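Just one protein chain is left out here, and the rest sit where they should.
The first chain written gets the first letter, and so on, giving A, B and C; residue counts start at 1 in each chain.
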Amino acid sequence: MISQTFVLTLSCPNRPGIVAAVATYLYESGCNILDAQQFDDVPTDAFFMRVVFNRLDGARAISVIMERFTEVAERFGMDWSIRDRAERRRVMLLASKTDHCLADLLYRWRTGELHMEVSAIVSNHHRDVYGHLDFGDIPFHHLPVTRNTRLQQESRIWNLICDTNTDLVVLARYMQILSDGLAAKLAGRAINIHHSFLPGFKGAKPYHQAFNRGVKLIGATAHYVTSELDEGPIIEQDVEVISHRDMPDDLIRKGRDIERRVLARAVRHHLEGRVILNGHKSVVFTD
Amino acid sequence: MISQTFVLTLSCPNRPGIVAAVATYLYESGCNILDAQQFDDVPTDAFFMRVVFNRLDGARAISVIMERFTEVAERFGMDWSIRDRAERRRVMLLASKTDHCLADLLYRWRTGELHMEVSAIVSNHHRDVYGHLDFGDIPFHHLPVTRNTRLQQESRIWNLICDTNTDLVVLARYMQILSDGLAAKLAGRAINIHHSFLPGFKGAKPYHQAFNRGVKLIGATAHYVTSELDEGPIIEQDVEVISHRDMPDDLIRKGRDIERRVLARAVRHHLEGRVILNGHKSVVFTD
Amino acid sequence: MISQTFVLTLSCPNRPGIVAAVATYLYESGCNILDAQQFDDVPTDAFFMRVVFNRLDGARAISVIMERFTEVAERFGMDWSIRDRAERRRVMLLASKTDHCLADLLYRWRTGELHMEVSAIVSNHHRDVYGHLDFGDIPFHHLPVTRNTRLQQESRIWNLICDTNTDLVVLARYMQILSDGLAAKLAGRAINIHHSFLPGFKGAKPYHQAFNRGVKLIGATAHYVTSELDEGPIIEQDVEVISHRDMPDDLIRKGRDIERRVLARAVRHHLEGRVILNGHKSVVFTD
Partner (left out) sequence: MISQTFVLTLSCPNRPGIVAAVATYLYESGCNILDAQQFDDVPTDAFFMRVVFNRLDGARAISVIMERFTEVAERFGMDWSIRDRAERRRVMLLASKTDHCLADLLYRWRTGELHMEVSAIVSNHHRDVYGHLDFGDIPFHHLPVTRNTRLQQESRIWNLICDTNTDLVVLARYMQILSDGLAAKLAGRAINIHHSFLPGFKGAKPYHQAFNRGVKLIGATAHYVTSELDEGPIIEQDVEVISHRDMPDDLIRKGRDIERRVLARAVRHHLEGRVILNGHKSVVFTD
């Protein structure tokens, strides 16, 4: 039997004694630390930590552990959470016509590589666009959008997020820019994949921009959505070599591979509590 | 004995029959094609080719081969050159305080990896800054520069370029921006290394810009100098993974490795006639 | 309208005049060369070439072009083929329980990234193992195998290959070793994906071997099948960074991403006529 494990993530102003306080608290509660990573951001004097632990025989109940941790947290002014690793986060996937990221995330969800429940799939296109994709029992919502109906459509999305208890929204090449209002409501829990190596080639048609500039590598960037377009905290980036032979269509094709692996890694990092926001940047405790 | 080999590079408007005309001309001149690469740029309808060949027994003299090639070249409106591969191009190295690229290029020159003659080393700093570097017989010129003396200093550089029959100028982390005038005179024969993955982070202190943006990869870009800062045709780019732990000093350190290999590759490509300008982009026939 | 394009591939003993002969022949037949790559393998004195061309107005019929090319081919002792690029090769996919490569190849086939017809899917497992995969109209064959029935099962596979006019067999993590007999029959037209960076970790459970050795990168290798296990000509390889934190299950998970992109690239190269065998090695004219 694999015992229940938990993930504690926290951030607070840096100050001596944090690690000792957290480690001692867990030890005295009957817990064993399985993994711990920390980061002191010297320029901002902020401290970040991720601890994976399990409960030994005779440990306190997890509810008690969480309740009494409040005291430690208050002493250091921590933002914190403790989650049962077995608990799946509820994730809503937003897609558009281009479905390689959607197909990839669903595949990884089926194999268990992405430990999540898909709360809904939302698209501005009809279900038949994804004819060859098996959505299983996942509810699909066709929410078309025009320039004039954007706010109404977004309010339907927001209602869906609330109704389905969605924890995380993934814009899997959704191609629609969220309004400032919705971006703000989803701060820190909406991940977008941009098909360029940001900050190069923001905005529309980045592969065509890359082609015109004559770069020798193309990339993709997964980042949290903020109200500033393509300016949110970056979670993951990757690139591939291209050459003068690659026309925009080749860049689009090669880019699909980069996009899907970058987005999948970012979603996985988020689901495992490896990403902590640090202003407009992110701390990513990779495995 | 290794026989003499030559490199033919050409570009012209695309049109049927170019490869046949070139290959047949070389064959009938008694030459053997050792390597050939070509590229049809469909959007601009331009054609680019690089051919490596040697002369067989009984071939025409190379001077005759070059002279008569004019006829083929005129028929297709070619820009072209034929060079003896054994002939070393004369390269001037411009450096500033940071000398990792300079040291690296000199090392590669000594081992024969970069087939060139170093016509001069020019710096806005004193010779003693490079105390540990062995310049051998290469003339060193200390040409200090201030905001007010830039044009005078550049005219001394230009005179040096002319006096030393310099073919290529390499800005090996030179850190001074060339005037439009000098940039124009050196079009297609001055290579700069910019310490970012262009077009991201143009201008000053790119590693600090990268740190502030929170990117997860940093890069370097070798490009031809043009009057528009950091906008010239890109020859080579590369990147490395970084993390939230990397402070600006770490980026600078990691970046040195990227810069020196990117610059060395670009210089090598240029020396071997592998780079042909294509408007504000470049065709690079890699090995 | 995009005109019909053709791919000529050839190999022969090296000798002056090949490029001239081929280019002139195509030009005089009314064809235009769109792309050409060549390679002289100095150690073996063999010559390899791939030419993409189309027919201009007034060109000879392609059947005539092919017929008369025989004369050029005979003069130089060429192995050669000319194929219409629009013509899809027929590809049989062999899979086992692990279906990430199968799913990936099917996805790329549906989007048109892999220009092929899937002649059949063959597995030693039941159709329900792939419940979530949409095979469309592709015939599925469940051909179970035990130690004692291997030759019979292989003869059924061979019959299927013949009956379906299959050009290429892809072992998409098929996990069964082909007999020498079948390997020989499929020489140069069966691609396997091995889940290690060959020649490291041949044979069974390569990720466990890699874990035990403590390597810092893992990889995958796509190669043609030969009778010597994991010794066939390599087409494509790639790697990813790992660390001491990665347990065998993590290597398996990270490896899936490497395997599917390496296999997909190799299949694509083969379909586009970019791979030419050179003894127990391969020449790959990448795009």
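As a convention for this text, a contact is a pair of C-beta atoms (placed from the backbone, for glycine too) under 8 Å apart; a residue touches a chain by one contact, two chains touch by 3 or more.
Owing to the predicted nature of the structure, the values given are computational and were not obtained by experimental measurement.
Colleague: Write down which of C:E154, C:E236 or C:D257 is the residue touching the left-out chain.
Modeller: Residue touching the absent chain, from the options given: C:E236.
Colleague: Give me the chain C residues in contact with the hidden chain, please.
Modeller: 39, 41-43, 197-201, 213-217, 219, 233-239, 243-245, 247, 278, 280-284, 286
Colleague: For chain B, which residues touch the unseen chain?
Modeller: Against the left-out chain, chain B lists 100, 103, 107, 110-111, 113, 132-134, 136, 243, 245-246, 250, 253, 256-257, 261, 287.
Colleague: What is the set of chain A residues that contact the non-displayed chain in the whole complex?
Modeller: 16-20, 23-24, 26-28, 31-40, 56, 241
Just so we're on the same page, only the chains that are shown with their structure count from here on.
Colleague: Just the number, please: Cα centre separation of chain A and chain B in whole Å.
Modeller: From the centre of chain A to the centre of chain B is 41 Å.
Colleague: What's the distance between the Cα centroids of chain B and chain C, rounded to whole Å?
Modeller: Centre separation, chain B to chain C: 37 Å.
Colleague: What parts of chain C, by residue number, touch at least two of the other chains?
Modeller: none
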